[in-house]
Each structure stands twice: as structure tokens, then as C-alpha cells.
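Structure in C-alpha cells, see below.
With one protein chain removed, the remaining protein chains of the complex are shown where they sit.
Order as written gives the chain letters A and B; numbering starts at 1 within each chain.
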Amino acid sequence: MRNKFETENVVVYYGTKIAIDDISLNIESNNITSLIGPSGCGKSTFLRCLNRMNDTIDGCAVSGKLLLDNEDIYSDNLDPVDLRAKVGMVFQKPNPFPKSIFENIAYGPKIHGLAKSKAELNDIVLESLERAGLIDEVRDRLDDSATGLSGGQQQRICIARAIAVNPEVILMDEPCSALDPIATAVIEELLDQLSKDFTIVIVTHSMAQAARVSNKTAFFHLGKLVEFGETQKIFTNPEEERTQNYITGRIG
Amino acid sequence: MNKDKRLKKRHAREKRLKFYGVASICIAIMMLITLLSSITFNGYTAMQQAYIPLKIQVSGEKLLNSSGAVDAQKALLFNWDSKVKKAFRENFPEVSSRSDKKELNRLISSNSGYDVKQFFIKNVEAFNSETLIFITASDDVDQYLKGRFNTDIPEEDRRLTDKQLKWIDGMHSEGLVKLKFNKNFFTSADSREPESSGILGAVVGSALTMFVTVLLSLPLAVMASIYLEYFAKPGKLTDFIEVNINNLAAVPSIVFGLLGLSLFLSFFGLPRSIPLVGGMVLALMTIPTVIIATRASIRAVPPSIKDAALGLGASKMQAALHHVVPLAMPGILTGTIIGTAQALGETAPLLMIGMVAFIIDVPTSFTSPSTVLPVQIFMWADSAERAFYERSSLAIMFLVAFLILINLTAIILRRKFEKKW
Partner (left out) sequence: MEKEHIVGAFDADLDRIENEILAMGKLVRKQIRAATNALIEVNLEEVDSLIATDREINGMNKRINTLAEQMIAMRQPMALDLRLALMATSIATELERLGDHAKSTAKRIRKFSDVAPEKKIMVLIETMSELVMSMLTDALKAYKKKDIDKAAEVRVKDADVDDINDKIYKVAIKEIKKNPEDIETFIQLILLARNFERAGDHIVNIARQVHQIVTGEDLKASS
């Protein structure tokens, strides 16, 4: 399997504090990779490196090699705006724009000029909603405000919104932590479908979720990558004692 | 029981606090009522004006040109004043002596001839027939009829003699002078005579000036705020800029007037007393206020919205303009309107750039000489005639009503733009 992302010796500083210390991790294409670890271990920071969202944080310094399809994403020739069209992101708290459902999904394609006509834009919106498994629920109220939907639906709007710009990768930062178990299950099923077309990297606090959804799991601890391997192995018989302590809830 | 005592004390303290709050509000309301009632008391009579109905006939053959309109040159030469005075004196056939005639003439406004001319220019069909025209009485008559004329002082010190007073009383009882709605107040600009003066000029001047102010201050302030929030690198320079902006909001307004005087008038050589320059000076004054309000509103927008836009590949500017600013609009508009309302009532800086001139024409463009409402009020309140005093009170009421209207607009606009996120 091809590597979508190749990272080597990635180090991230927030001011003088080190957040990520020498991470080398490869993300496979059309796979779901989960990043687990206790709070403050650097998993979210690493995720945000992959679409250069760390650029928006003052005092953040990123070093090391980060390649997307063999291209350095931190090179000066690469515009973060283009990168983020290729690498989409869904956040922890569902954050649809306070506009209509249609406008939410249409925003991305509009600013990237992906639709040449109104009809084409309409098609993109409907297709994204379908791929996000939401079309049946909102088909006849596309002009309603997106903020009037339930939490789970709002998060799927955010997923549809990310899909609409036709990315290659979708990054998810604890996407289900604000949702109830049913909404969570709906999204987990959705991830399974989406992984056929996209590469997905998901940060999660729930080990059960990581075990359920991902193909590969990376365990972060205190800014370092402790173990990375097949999800099945990590959760039945991990190599590292630290990993075992974390997943079984032992004081490490 | 200690607990009960403590609970009682807490309740008592709460009651006291509530009382203080209510008392403060009551005091404030009482002061407001006092202010408004004193202004209203002084100004409500200005809503009316003494008019004298006269029947006047003018033959048109000497004044009309071939197309049926009044020839301007001929109208200028025609003696309208004598026509009016003659018509007026027909009500007093017994008055014969020259001095008496002079005194009688003083009962009608010295502008009445001009007013009649304007009437006939507008209504050419009124020529050649006896037309009823209401001419304005003089301001002394007007004040006397409104009961504001002090008759206790000796005759030599008064503006109206006893004879004049007798004539006025007679006219009033016969219906030859009436208090009617003061149309002039709302349709004319300033004038030397109080009875012909109005606030239209000042209102239009204020409106034009405000327009320039908002047009300049709003976009500049929003852009500056976006820069400071999203693009400025944190550091000494940015801190320095921020401190200065905050301080600018507290600078006395007359300083901005001085700046306008030296920069716009002396250096750039712009004409004085025009809405364009007035608007520019007031914009300088309003921008810091709007920046502070805009920045607070932008900061109140949850960063998750900005992150969502950036995550989709929007540039910082796109994220700011498409999402953050529209959500911050209620706060921005409120700030703008408050700043504008404040500027609307400013007199000092505009005095510095010369908007104290006596302007008798209603301004027609951004570069016509004009004055603004607060300055107009200031000038009227300063003048000798009593009639100007009541008019300035009415103008104050007008200004207050206008400010209330602006604030209501602010509330309505804010409610309209408020979106839940």
C-alpha cells in the first residue's frame, strides 16, 4: 500500500515548550489511522501539522520532513490554502457556519472555483450530502439553518462540507466526543464507507472507538510516538508495556 | 441560631442593594424627565407660528413671460413689499399717519414680500385673481401671542408699543392673525428673522456630514480591526498601535477640529464649512470608537468558525470577510451607530473648521456650504431675539428625537443581524 503521508523527525514547539519530539510516522492511503494517547501527548498537534493548521497559532514552530504524496507540505512554494483543499478537517465540536445547509456545503467549492455553474454547484452539494449519509434527512430543507440540526447531524454537515472540496485526506480531531452513542455509531459507519475514497486520520480519546474504526493505530505519549501498528495487534497484544498500560487503564 | 441570623443578614443586604439600584435608576429618570420637560416647555410653542391671512391680487401681464412662467428679472424688480403692506393696511382703514403706518408695518415679517413672490412663482394660476395668502407675522407678534412677551417693563424698553399691542389684540379677536402650524420651521434654512427660520438647512447639512462620516469611518475601521486581529504580528509595534488607538477614543473632540483646520483647510486647501470636510473631521473622531467596538465583536465570534473556514482552504481574508465579519456585524453596527450618534451631536470640532457660517440656503451637495444641527442650535441659543430661543429648544427636541431614532435603528439592525452560532 502506498504512503499518503510520510513524516520524519517532526518536532513542534509552542514558544519554548516542546509539544512533539521527533515523530516519524507514515500514513497509508485509503486507510483509517487513529492517533491515541493521554491528554497533552501531542496527537492533536501532530494532526494539525498535516494540514498546516498550526500556522494559525502564534509562536508555533514546526521542523522536520512532512511529505504528502512525496511533496514537502512546508515548502515555500506550497500555499497552505491549496493544501487545505486537499487535506480537509473536521473538528471536535460541530461547527457549521450559521448559514443554510446548502450554503455551508457550497462554501468550499465556491471559494475554490470547483463549480462552473449553479447547476454544477447544486450537484456537488447533493453528492456531498449523499456521501455523508445525510441526504435523506435534509433533502427537502436545504435552505434551513444548519445550526438548527442535532449535534450528530451537524457533525455530518461538517463532514459533507469537507468532502465537497473533493479532498484526498480527511483529518478528524475527536469528531464524536461531543455526540451521543447513536450519532457516534452513525459516523463510525460513515467512516467505514468513506475510507474507500479517502485517507482518514482520526484523533480519539476513546480507545474503544480507535479499536472499532481504524486499520492502524499510533500511540503517543508525552510528545513521542511509542508504538505504531495494526490496530488488532495494538489492542490484543501490544509490543510496548507503556501501550499496554495505557489501553488497559493502568497507571503507567 | 447563627445560620438564621446570617441568612436574614444576607436577605437584608440584597434588599438594600436592590433599593440602591432602583433609587439610582429613579434619580436618573427624574433628571431625564426634568431635562426633557424643560426643553419641551420652552420649545413646544415653536411648533406654531403667527400668520396673517391677506387677500392679494397681482396682475400677471407685467410679470409672466411668453411660456406662462414668471420672468425672474421682472419678478426681482417688482415691489412685492408694498403690495403686501398695502393689503395689510386695508384691515386698518383708520390708520393714517406715517409713523402709525410704520408701526403697523412692523407687525408683519420683513420677509413677507419675498414669501409672496415665491408663492406666485410656484402658483402662476393665482395671478389676476384675489388669492388668500397667509403671510408670517413678525417675531414680536408671534411671541406676544404665545404669551412670552413681557408686558410689565415700561413702553420705551419694549419692542412692541401699547398701540401695537392694541392692534394685535384687535386682530386676534377678529381672526386676522392666527397661530398655525409652523411650516417654515421644517421647510426653510436659517434666516435673519426668526419667523422665517427653519432647521431644514441644518438637518440636510447634518445628514450629508453623517453620510460622509459613516462612509469613511466604517470601512476603514473594519479593515483596521481585521488587520489588527488577524494579520498583525504580536509584538511591540502592534502593542504601540493598539495603545494609541485606545487613547485616541478619549481625545477631546476639539483637537480633531484643530487637526482638520490645519490639515484639510490649510494644507490641502479645501473649502471650509462644507459637509465633506466636516464629515472627514468627524470620521477621524469616530474611527477609534468603531475600531474598539469592531475588535470586541470580532473577538466575540467563536474561533471555531474561523477554524472551520480555514480548514476548508479559505485564506485569512476570506475567512474574515465571509464569516467572521458578518457574525460580528451586530456589534460593529452598534459601535458605528453609537459613534455616529456621538458625532451627530458634536459642535466643537465643526466650529473649528468654520461651520458657524450663516447659511440661508439648504445645502444641495457635499461641497455646498452648510451647517449642522448642533451648531445651528448653538447659534440660535446665542441670539438676541426671544423667538430664536424657543426655536432652538424645539430644534433640541428634534435632535433628541433624531438620536433616539438612531439608537432604535441600532437595536433593530442588531436584532436583525443577530444569528445564533
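Throughout what follows, a contact is a pair of C-beta atoms (placed from the backbone, for glycine too) under 8 Å apart; a residue touches a chain by one contact, two chains touch by 3 or more.
Bear in mind the structure is a predicted one, so any value in this text is a computation, not a measurement.
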Neighbouring displayed chains - absent chain, whole complex: A
Candidate in contact with the missing chain, chosen from A:S39, A:N77 or A:N237: A:N237
Contact with the hidden chain (one of A:C49, A:L83, A:I101 or A:I247): A:I247
Contact set of chain A toward the excluded chain (per top definition): 207-208, 211, 235-238, 244-245, 247-252
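Everything that follows uses one rule, which is that only the chains that are shown with their structure count from here on.
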Whole-Å gap between the CA centroids of chain A and chain B: 59
Sites on chain A touched by chain B in the complex: 51, 53, 56, 58, 81-85, 88-91, 93, 95-98, 107-108, 111-112, 145, 147, 158, 161-162, 165
Contacting residues of chain B [partner chain A, same complex]: 234, 302, 304-305, 307-315, 318, 322-323, 327, 419-421
